[in-house]
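Taking it in order: structure first as structure tokens, then the write-up.
As you look at this complex, bear in mind that one protein chain is not there, while each of the others sits in place.
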Amino acid sequence: MGAAERVKNFLKSKTFTLLCILVAIMAFFWYFSANHSFLSVRNITSILYSMVLFILFSIGVSLLVIFGEFDLSPGYVGTAAGATLATILSGTGIPWFLVMLICLLLGIVFGLINAVLVNKFRVQSFIATLAVGSFLAKGFSYIISGGRAIAIDHPVIDWLASYKLWDVVPVTVIISVALILVYGIVLAKTQFGRSIYLCGGNKEAARLAGLDPKKLSYLLFANSGMLGAMAGVLFASRLKSGNLDGTNSYSFPAVTAVIFGGISFGGGSGNMVGCFLGLLIINAFNNGLTIMRVSPNWTGVASGALLILALTLDYLSNRRVRRQIGGKTS
Amino acid sequence: MTDNDKSGSVIKKITGAKEFTLVVIWAVLVLVLWLLNRNFLSPGNIRSIFNSAFVIGILAVGLSCLLIGGKIDLSSGNTGMLAGVLISILLRDGVHWVPAILITLAFGAVTGAVNAFFVNGLKFAPFISTLAVSSIYGGVALVITNSANIPVSSQDHDWFLALGTKSFGVLPVPFLIALVLLAVYGGVLWGTGFGRRVYMTGGNANAARLAGINPVKITSILFVNNSVIASVAGILFAAFMKMGSPIAISGSDLDGITAAILGGVAFTGGSGNMFGVFIGLMMLTSFQNGLLMAGLDSYYQVVAKGLLLIGALILDYYRENARLRALKAGK
Amino acid sequence: MKKIIALLIAIMMLATLAACTKDEGPASPSTSASASTSPSASDAPSASASTPASTESSTQASASPEGSAPAGPTDPSVNANSIGFFFDDVDPHSRRTYDIVWAYMRPMALFLNIHDAMVELEDVLNFKLTGYCANSDIDAMLQNIEIFADQGVDGYIIVIDATANMRIKEVLDETGLPYIGILNSVRDSNGSEIVPLIGMEGFTIGHMMTQWLYDNYKKYWGDIDTSKIGMLNYTFSPNIDFHERHLGNIEKFNELLPGNGDLIFPADGVSGALDEQTGYDLASAIFAGHPEVEYWFVPSCLELYAFAASRAAETLNMEDRVLITTANSDVLSAQWDNGYDGCFVSCIATHALQYAAPALSGLVSLINGTSTFDTLWSTIRNPRDLYTYFEMDVEILTIDTYKAFFDRVRAESGL
Partner (left out) sequence: MEKLLEFKNISKAFPGVQALDNVSFSARGGAVSALLGENGAGKSTLLKILSGDIQPDAGSVCIDGEDRRFASPYQSIKASVSVIYQERQLLGAMNVMENVFLDDLHEKFGIVNRSELKRKTQEIIDIFELPVKPTDIVGRLSVAHQQMIEIMKAYRRGSDIIAFDEPTAPLTDKEIAILFKLIRELKERGKIILYVSHRMAEIFQITDDIIVLKDGQLVTTLRTSGTNERELVKAMVGRDIGDTYSNLKRNEIMGDVLLEVKNLETDYVHDVSFELRRGEVLGFAGLVGAGRTEVMRAVFGADPIISGEIKLEGKPVRFKKPKDAIGSGIALCPEDRKDQGLILGRSIRDNVSIPVLSKLKRGLFMSYRAEEALAAEAVRKYSIRTPSTDKRTVELSGGNQQKTILGRWTSDKMVTKVLILDEPTKGIDVGTKAEVYQMIHDFAATGIGVIFISSELPEVLNVSDNIIVMQNGRVTGRVSRQEATEELVVAMSMLE
């Protein structure tokens, strides 16, 4: 394809619209923020810093939505992992890397429970993950920590949470950006990624063409659980305690970011770049609201409005596709 | 059919019905909880179970109609909460309680219309767009009330408060209203043409289209109906608690869905009825109340409720699976 | 046609977003360059309903504090080094307007009332207040503490969440800005208070509530067999502050009624949520489940649960056998104004100004350097504490004493 053709495609593409929105938000808040501090280096890093946890949640959820399923449990699984980290670290003498491993395994176990409910018992992924998350995982975090937020003070954990490379860029930001890059490349470039897109398009056709949607489903749910646990561990190490509200409320913005990223609900489309831009938009927006000293009551309204905006964009870009397949995906 | 054949088939009809297994499970549950604490069946506790059940029950009525029609609405919790706040503000500012209720119900209808437009008009995924509406309403309530509760004064609104606090013997008025709604909607779904068309829309959309049914019209009506019923729940809770609060009942819609699923409403649409939902509701609330009374550690209650919902989902799978196997065997 | 509607929605969304940035809410007019348009339609009706008591009975601001209460820390203005306070005849308007942030965890009525009280004091102490709620996301709070610092705020008044108080203190210290804690104490390993704080110790609240019930039950029940008194003891265990009140109740109850140990029934809201429905479910199940308890003390750690318990008692027509009290007076004072006179008989009065006034005066003095963490309120410091735990002097109000109390506090705060 000639360069002109490639540019024309880019202009029409979803990524371009997201970039426009991002620039619009940046300009809006830059103009209105006191002495234009919105785009200061410190503020940019704090936006990235606040994105770290959302990135981890969004990666897991995006892969599942592209695959044609859904996951509302990562937030709750994160809290459970944080509580487990705190409990085991303070109580037993187990070395820290083993504790980390146990927490990630815990995330994988919750992911597998989701997968069994969806695959074996044909439960719809939305209600299954909601039940596993808001009941089982939440109950687990209370039980394991005995209802108390246990403090964490462990040199390695502290280093992980607070160490800043050239004391500007926090190490967790580097990890999360690296992760979204790796998953983006895996999704776009490798056989594993390609089979996620293919199964997302049509599971039966993919199965008859030689792929294995069932195995992939177990893998993706487990992956989403693991990433949720990883985010929970990071959250707990940042706070130096196994907080029991934890990351429960983090599933909602992650879903918004996934839809913003052009990952449509029919499965089979969308990419990580879109998801990253979606996250950037949401966090820049929230950051801007704080800088503009907007009264706290408005954050709920704003995040709901953002999700509606994301759904509208998804609708507009899908109308073209939907007309071609003769309304098949509707 | 001869006589004994007739009676035989009636008994078989009852025992064969899905609801019979539900009633048996519920009875066993009540028995176990009664054994754990004798006062479980005391009149006082029965009334408190009913008082804990009426919000979830009313929400479950609207949600079940939607589920049977093949859709879902996650904004009914916050819609109810905002309705409670709205009516308290109207009463505080001197509006007579009857027009106040009408205004609040109109607010519910508008919410339903917005949901219907998003889902049917713009083809948003139902649970995501209603989740967005729910988050917006959560914020709006905080803005309007500035996070404070708005009391309903008992001097000049005694009629309105009676709606929430009076009771006939063991039956509190709000629960009575929930029962009436369950019965009315049960009748509508079972007996009227519209009701049967709701089943058709949820069960097999193109068979419905062949019968000249317009699924968009039916589901839009169901969305409006669901939000209006959610407002009824909010109003009654405000009357019951004598105040509107920006955090009340916002989590009760998940309990409503749990009650519907426990009652045999299929998540994929097309089956389930209001009698089943009533049994599901009673199972859920007596389960919660019984566990509290038996003194089960509260952390395990959270897990227990989760296992109850997951158990209902798995039961739903086997019930559906049995139907398909019977179909294949009949080939 | 749908495409147009979709675009309309997008525009409408942007409009609401713009509206909410314009509408500063209770905070003072935004410093942004653009002329702020008329407040958007959603602006709350002017009279904030939360503290009708304070608006109705606002007496004229009495300059001299009537020393009706005995000397000592009960009167917030009578304090040895209340530098920079209302009465050290330094005109606050002679200096620049300070930029102060009021940060808290959850949208609860108490925190919003404190917000309103501080706004009323804005021109008294010449500062601009910004309210920030973290919606129970502590990580976001840590972020925003740094963001506000970058924005050049002068100081924080902050509810330091008990579950991560060390980390929050660290971040606050990193900003180098002065801050004063509200409600939750921050103690190091050997129990010394390491943050200047205004609040009420969880355990003392618990002791106070149960002690009051014990001292006053005769007025309501007459002379009854005390072995029949039980206790419904609410808690929301993940929140340490509520949980300490719960433990305080148990300590005092066992001290006063040693024989009734097995009549104590915990009611943990964790299986539900911090709302009235959960409060009602817990109370009704436990009341109905244990008829062997003839008389109930209900010293509730949370006012919403307390009010729900009173509804439970009403529906089980046990009002004559239940006595309920709680911490914080927002819900009960509002209900008293609306003619409520049930078994929810008393509450530990905390007028928002009792938090706001000392916190602001302390912070102002810290900002303008007239006092440091060490010298602030040093006279009333507990010897084992590093910095002062300004234990608020609280009273337990009943239906006939609450109006007088609110008027007195407003007067003392120079309003």
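As written, the chain order gives the labels A, B and C, with residue 1 at the start of each chain.
The definition used in the following text is that a residue touches a chain if its C-beta (ideal position, glycine included) is under 8 Å from a C-beta of that chain, and two chains touch if they have at least 3 such contacts.
Remember, it's a predicted structure, so these values are computed and weren't measured experimentally.
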{"item": "In the full complex, displayed partners of the excluded chain", "value": "A, B"}
{"item": "Chain A residues that touch the omitted chain in the full complex", "value": "185, 189-191, 194-195, 197-198, 201-202, 204-212, 266, 268-269, 321, 324-325, 328-329"}
{"item": "Residues of chain B in contact with the chain not shown", "value": "191-196, 199-200, 203-204, 206-207, 209-212, 266, 270-271, 323, 326-328, 330-331"}
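Keep this in mind: only the chains that are shown with their structure count from here on.
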{"item": "Cα-centroid distance, chain A relative to chain C, in whole angstrom", "value": "35"}
{"item": "Where chain B touches two or more other chains at once, by residue number", "value": "122, 140, 142-143, 146-147, 298-299, 302, 305"}
{"item": "Multi-chain contact residues (two or more partners), chain A", "value": "142, 147, 295-302, 305, 308, 312, 315"}
{"item": "Complex contacts: residues of chain B adjacent to chain A", "value": "118, 122-125, 127-129, 131-140, 142-143, 146-147, 254, 257, 261, 267-268, 298-300, 302-303, 305-307, 309-310, 313-314, 316-317, 320"}
{"item": "Of chain A, residues touching chain B in the complex", "value": "117, 121-124, 126-128, 130-132, 134-136, 138-140, 142-143, 147, 252, 255, 259, 265, 295-305, 307-308, 311-312, 314-315, 318, 322, 330"}
{"item": "Residues of chain C defined as touching chain A within the complex", "value": "2-3, 6, 9-10, 13-14, 16-17, 20-21, 23-27, 30-34, 107, 130-133, 135-140, 142-144, 146-148, 150-152, 161-164, 166-167, 237-238, 240, 243, 268, 270"}
